[in-house]
Structures are given as C-alpha cells and as structure tokens.
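Every protein chain except one is present and positioned as in the full complex.
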Amino acid sequence: MSSELFHQPITALAAALEAGTLSAVELTGAVIARTKAVEPAVHAFNSHDEAGALAQAAASDARRAAGQGRGALEGIPIGLKDVIAVAGQPLTASSRMLANFVSPYDATVTMRLKQAGAVLWGRLNCDEFAMGSSTENSAFGPASNPWDVTRVPGGSSGGSAAAVAAGEAIATLGSDTGGSIRQPAALCGVVGLKPSYGLVSRFGLVAYASSLDQIGPFARTVEDAAMVLGAIAGHDERDSTSFRAEIPDYRAELRARRGPWKLGIPREYFGDGLDPAIGAAVEKAIAHYRGLGCEIREVSLPHTQYCLDTYYIIATAEASSNLARYDGIRYGHRAQGARDIVDLYFKSRAEGFGAEVKRRIILGTYVLSSGYYDAYYLRAQKVRTLIRQDFLNAYREVDALITPTSPIPAFKLGEKSDPLAMYLCDIYTIGVNLAGLPALSVPCGFTGDRLPIGLQLIGQPFREADLLAIAQAYERDHDWKTQYPAL
Amino acid sequence: MTSVTQPLSPPYEAVIGLEVHVQIKTASKVFTRVATGYGYEPNTLTDPVVLALPGALPVMNKAALDAIIKAGLLLGCDIAPVCKWDRKNYFYPDSPKNYQISQYDMPICLGGAVEIELPGAARNVMGEHKEIPLTRIHLEEDVGKLNHGAGDSLVDYNRAGTPLMEIVSEPALRSAEEAYAYLTSLRATMIYGGISDCDMEKGQLRCDANISIRPVGQAALGTKVELKNLNSISYVRDGIAHEIKRQIGVVERGGVIAQETRDFDGMTGTSQSLRSKEEAHDYRYFPDPDLMPVQVDAAWKDRLRAECPELPFLKQRRFLADYQLPYTLTSVLVWDRALADYFEEAVKLAGVAKAQTIGNWIVNDLLRELGTAKIALVAAKIRPAHLVALVGLVDSGAVLANAAKEIFVEMFATGDQPQAIAERRGLKSAPTDRGELEQWCRDAIAGNPKAAAEFKAGKESAINAFKGPVMKASKGKANPKLVDETLRRLLAAS
Partner (left out) sequence: MSQPTQLNIDHVANLARLALTPEEKATFAAQLGSVLHHIEQLVRVDVSGVEPTAHAFPVVNVWAEDVAGPALPVAEALRNAPAQRDHMIVVPKVVE
C-alpha cells in the first residue's frame, strides 16, 4: 500500500482530515506537486488553477476549524472533465472551438460538489466534445495511460481516468455516452461508474448525445465512487430529463447489502474479438462471485449485435443538432475574413472542429436529412426499444450482469486510425447507455504486459446501491486497488 | 386601359392561407425562467439557456401551455391528449441554438376555426359571417432581433425564447378583406382570452400569407407565393390586395407565377422577391431529447374552459337579442371587453329599458372623452353608477339634454356625482318655485283666450300656443314637463 497522500482513497483522507492529522491545504499541495511531476508524461489536464485550488483548500480548512464542514467531500481535491461547467473557469470540451471559452455559470454537479466541500481541481482532458475512445481526439494533444505512457488511457474521459490512476486527483468526474467513463476506467485500472440515465443532472454538461449522456465518478475504490455519487446524484429542476429517484446513502448501503446475488452472464458479450487475457480475468471474477455464493446464470441479450449501429445513428443525430450552436456568433472560435454570415458559419466550424467531430456531424446530419429519417433515426429508436427490452427481460432472472468492460486493453497511441475500428472499442458499453442502465467498471487484474483489465457490472435502473455493493464484494477480496503505475 | 383587341380575362379568385405568430403573455420565457419583455436594453433578458451556452437545458413553462390550450379551446380546436417537442434545425444568427424548439407532427391544437364578419351593405347593417377553418396551432420559441447597420448587423437576444403560438389557417380565405376580418377577429379573441396583447408594433402578432389565384370554378390551386413582413393589420390587407393584383397581372400578360417568398413594404405598397423555393430548407425535424412530452387530461381542459370568456360575436348576438340594441352600437361595444363589461354593469343598475340610452352615452360621449384624454377605460374616474345617475336626472327632467352633456364632461374630468355637478354649475332645470311658473302660465293663458277656447274644445295642439311665452318669460329655463302639467291643470280649472 502506497504511503503517498495522492494515492490514498477518499475514505482514508476524509478520516485524516476529520482527525486533524491532515489539512486540505497539505493534501491539495501534495496533489498539485504530483500533478507537476507527472503531467508532462500523462497530460491528463487541459488546464488547472493551483492558486484557486489552494484558496479553496484553505477555505475548507477554515470551515472545518469553525465546525462548519460542508459534507462528505470536505477538503478532497476532485477534478472535472472539461465538458462540465464551472463558473469563471475555462470550458473547452477539448475543442479549438471553445479554446478561449470561460463559463459564466456552474453546472449542477459543480454546485453539488461545492456544497459537499470538495476542492475543484483542474479541467480534465478528453476527446473533443466527448467523441472518441482514446482521448486522441483532443485538440490539445492526447492524454497518456499512466501504466504505459505510449498507450491511450481510453476515452472519451481519458484525462479523468488517468488523473486518478496517476494520483493527480483523488477522484474525478467524467461523462459517459457510449462507455466514456467505464472504458477509460478499465484501461487505467480505476473504478468508473455510469449512473442510470436521469440520476445525475446534465445541466451544465456540454451535450454530445442528450438522450444518452450521463455524468459519473472515477475513483480509486468502489466506496469512494459511492461517496462522490452520493454528492452529485438527485433530482434537478433545471434538467427536464432528471429523474425523481430516492437517493440512499450509498456508502452506508455498502455495509447493508451483502448478497448473495443472482448474476447474469450475457453470452453475446464473450464472442470473438475479446482479448483472451481479458476473457480469462473476467472468468476468474465470475468464479469468485460463485465462490461468494452468488448464483451465476447465462442470459441472452439477442439484440446486442445492433447496439453499435443504433448508437451511432442516435448519438450522431443528436450531436449534429447539439453542436449547431457552435457557430462563432455568440461565443467560441470565429473565422477571420468571412465574406458573409453563411461563409462565417462554414469557416468557423471548419476551423473550430476536429476530424472526428466533423465526421459525426456529417453522419448525424445525413441520417436526419429529408427522406432518411424513418430509415435511420426512427428505426434506430425502435431497435433501441428492443435492446432495452433485452436487458429488462434479463433482469427478471438476475440482479445484475457481468461482462468485460472493453474487448481490448489499452492500445498504442495512433494505433487505431480507422473510425470503425475505434467504434468497436465500445461494443460492451454502448447497450447500457441505450437502455439507460447503471453500470460500472472495477479493476479485475492485468494483462501479461501489466495493462489493467476492467470488469463491467450492469445493474437495474436506479439500483446503484446494489450495483456498488456487488462491485465491492469482488473488490474487497482483491488487491488491484493497491497497485499503482510506476511513473 | 382596355382595347377591343385585348381578350377579356376570366374572373379570378384568390386562395389565401394565413400563418400567424402570436407572442404569449408570460412572466418568463417558454423554456427558461428569465423574464420576457419589450424595449429593454439589448441582451439584458438572457441567461445560459437563451444564449445556448454549452451545457444549458430547456425546461417548459406551465403558463405558456395553459395559454395555448386556452387559445385552442376558444377557437374550438381539438386539444391533443399527448404532444411532444421537436427541433427545427436551421442556421440563422437570431436563433441561438441554430435550431428552434417547435412542434412538428404532434401539435397541441388541431382544427378549430375563426369566425369572421365581412363588411355589411352599410355601416349600420351586419355583414355576412364566415367560419375560417384552422389547420393547427402549435407552441414554439421566438428568436432574437437583428438590427441592420451600414456594414454589419447587431444581434439582441432579449426576444429569443419568448413563447410563440403559430396559428395556421386552411387556405380558406378568398380576399384581402377576409384576411383583414380574420386577423381582427383572431386578435380580439387572443386579447379577450388574456393570451396576448397582440400589439403588432411590438411584434406580439406577426402574419405571413400564402397567396395564389385561379380562374373561378377551377379546383386545382395555383402556384402559391408566401408574403412576409405584413406587420400591421392594414398592411395585411394592402399587401394581399397588391399581391393578388400582381399575380393576375402576371397571368394576363401570359406569364407564370413563380413559387417564391416576397417581402411587402407597407410604406411604398410594393413587394419584392426574397428567395425562390428552389433553396427550400431541409429542417431535419426530430424529437427534442431534452424535453419530455405533454399530456393534457380532461381536468386540465375543464379548468381552462372555466376561464374562457364569451367571445365578441357571441356577445354581439346576445346584446342584439337581450338589449334590442342597434347593430352599430353593438359593433362598437363588443370588440372591447372592458367597454362591453362597463355597458352591462350600467344596464344592470339602470334596467334593460335604458340599454340603448346607456349604449349611446358610452359610444358617443365616453369614447370621445377617453380619446381626448388618451386614457384607458379602467383609468376613467367615471364609473357605470355615475352614468346611470346622470341618465336618471335627465329622465326626471331635473336636467335638460344639453346640460347633461356638460355635466358628463365634468363628471369625466372630476369623477364627481352628476347631482353635485348640476347644483354646483346651476345646470338643473329651473325654476323649481312653482309659484313663479304658475304666474307665467296664468299670464300666458290670459294673453291668448282664443287658444284657450280651442284647447277646451278639444284641440290638443292649441296648448303649445302658451308654451312659447312661458319659456320666453323663464328665459328658456322652465322645465317643459312642469310647464305642460301646470298649463293643463290651470286650463282644466278655468
């Protein structure tokens, strides 16, 4: 177990802060120092404000001294993916389009982290507008995987995952539209949770695909993830798709829920294309659950093969409309020397957006264009119904599903040039977004060349407490979380 | 000019459909809670949602939904049990998101109609009534405002996000007059319902017209031209009349009507082409994933139906039947809800028999005074009770007609009771001293024995011979009723 402050879980740090053996300023200082040391190799951040973070930390210490500590995250440095608005801070979505944009308002999750006492630390690197699976689509350069800096951290929330793995933040927030929290969590060997659609407010999250996007935590442990989720979850009247769900004390529920559970193994998630090392690690995890007295059942999600296509139609269609606002008029990049207003749109968007964003805007515009709506978008929404139904049917038999998070471990930077090959990284994660389900990735081992492997657990709608408990039942008996990348 | 060589053109008829946008009167915008308003400093009514900042999300305004459902009920539309929100995608600098949240295939109101009245044979004759069917009414958001400078344009987003109803008529209008009547009636309905103030100067009501012509009797529709920027009700009439004439001209010169959008300039009374339909848009409508559907149940509709006022034409029919008012009076009274209510309040106090008298006072005197004072009826000091009291004084003969007019003007200015004004200003018919009046009458009878004899012999009109001298003696201040009574009494006694 590392003695380094920046590698400690929230649970330990919160205790030390409470006991007075540690101050938020000390902790934040340690995180800043660590960031300075490893950031040249990792590039997890687009920007950070050391003075601002230390000021927040000092304010936290003052609150605590005055007996006015705010909440579970008092004094804990937490990083935000650069698609989540923080008043007065840059919000770039890793895009040239928003390179100089400063948000005049706070996202709901930002306000809730502040209310919980967190020290907001930095703007985390990601794929441009959260479109990608490697963070290579960042206009400000890719992030690297702390376990092997020649490899990708995954994406789109690669910076959020890498920062936690490298000790540049104690926990972080990311966003997940097709696997963008779980896949980088798996590739970086940390815990990443994608909540049920509607559990966490999207207000202040730069929209990629509105009906799929969810904000969720990255943390070193399942219990840490439960604490961060508890701080950000809950209904928000500023998000019409926010769900009025009971928010339990997720951390307390971990102790209350001990199983055993009925766990389903969807056979479609173990086909060819799955890296053998990953397959083996997942099988061992399944065996472990069996050993814990859990009933393991094979189940079928027959429409799995259609998830990728359904996703790329719905996600790009929504994105083509969501990204229309980036036109260089009210904010964002404006091209010089435009002939007229239309030319200004064409040039500003051409200069402001990267290749993958352009590709998805083109695809999304096409599937919505006159004559194609029924054939593509409407049909995809119907297939989405069938995909959702598959999961709900499975849940008549089991409490949760176990799958690999990613078919492959971290790949080399620049290795995947073909978009379709890149899209295939998400085959195990996309169905969850289409069905609106909660799912997390928890570390379950390493490949031969010490690349982390993630286990995906998919839960029932708004049953995050069970999902976390199931994950912790595995985590408790393994020491993956106490292994750190050698940076 | 026509010549014998020129073939006589067939009679043409116009086919007109109107697309009317009406701003709904709400405190906050349709998808966010920043205030709505007109005439504020540029960009002072914005927030992250209005500006479409990254991460902003829309949230429906309940009051805007109430208003459009109410409008639908007033116009006899079917209210959809479920409706949803769609994105209409197009790039324009006044549209912050570059899509407009609107309703595409599931509008909240379907069908319905606007009752119109065409000009009658004469001012005092009711014209023909028609029902102009509606296609639909849907709710959407307004855009910002572009101010065009010399070398560039300036955008103000204050108006962006204001709730907007789009009211689409069937192509059932046949003339500029009908279009004028349609807008007049629709506007009154919206104002009556408290849905909008429909101030066209402030852009609260905007109208586009789709116009085509065809030879009378032909079933097929001609090529339609969309006429934009008809920003006053008279411009709508002028613009449509002008467009019909233009199209007939084109056809008669052997040309063909091009499908296009034209801009009407009310100042010059001319129109010019904006764009041809070749560059028609592809709006890529799809359901807005940021918003949930709306479900309207019976209870909701009933609650709003209970708030629906009686509309002008119904009121007019009732006024004609219940109060026996002449058409001209009703046609003034019913178009202003406050005025009609004022009238009915007064009639309640004075009795139905006095309805026409009261109607005349309101339409002639009250409206005139309101006009010169440039104030609204609600601000007037004179309440229905004042008017009723004045009418009472005239009936009792306590004041004479011309004096009553003076009293009314002062009553309007001061809000004092007519009785008090009459006394203060010495406008009561005098003398009240019967002794003096009786003396004048005796003198008059004595002065004309011939007439006295004729009267006794049964010649009614002979009595008038005495009235002149009595009035002369009273310097015109004697109360004619009193004079008549006294003369009869004395003549009978003599």
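Residue numbering begins at 1 within each chain, and the chains themselves are lettered A and B in the order written.
The rule is short, and it goes like this: a residue touches a chain if its C-beta (ideal position, glycine included) is under 8 Å from a C-beta of that chain, and two chains touch if they have at least 3 such contacts.
Predicted model only: the values in this text are computed from it and were never measured.
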{"item": "Chain not shown: contacting residue from A:His303, A:Lys416 or A:Lys481", "value": "A:His303"}
{"item": "Residue of A:Arg63, A:Arg96 or A:Arg359 touching the missing chain in the full complex", "value": "A:Arg359"}
{"item": "Sole contact to the chain not displayed, among B:Val22, B:Leu45 or B:Leu183", "value": "B:Leu45"}
{"item": "Residue of A:Pro104, A:Gly234, A:Pro248 or A:Gly279 touching the missing chain in the full complex", "value": "A:Pro104"}
{"item": "Residues of chain A in contact with the chain not shown", "value": "100-102, 104-105, 196-198, 211, 237, 240-241, 243, 303, 305-306, 308-310, 312-313, 320, 324, 327-334, 338-347, 349-350, 353, 355, 358-359, 361-363, 365-366, 369, 371-372, 375-376, 378-386, 388, 418-420, 423, 434-437, 461"}
{"item": "Absent chain, residues of chain B that touch it", "value": "26-28, 33-36, 41-48, 51, 59-65, 82, 84, 89, 91, 93, 146-149, 151-157, 274-275, 282, 284, 287, 289, 291-295"}
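Everything below uses one rule, namely that only the chains that are shown with their structure count from here on.
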{"item": "In the complex with chain A, residue positions of chain B that touch it", "value": "48, 51-60, 87, 89, 91, 93, 96-99, 153, 155, 157, 282, 284-286, 289-292"}
{"item": "Footprint of chain B on chain A - complex, ascending", "value": "83-85, 91, 93, 98, 101, 103-105, 107, 202-207, 209-211, 237-241, 317-318, 320-321, 324-325, 327, 329-331, 341-342, 345, 365, 368-370, 373, 377"}
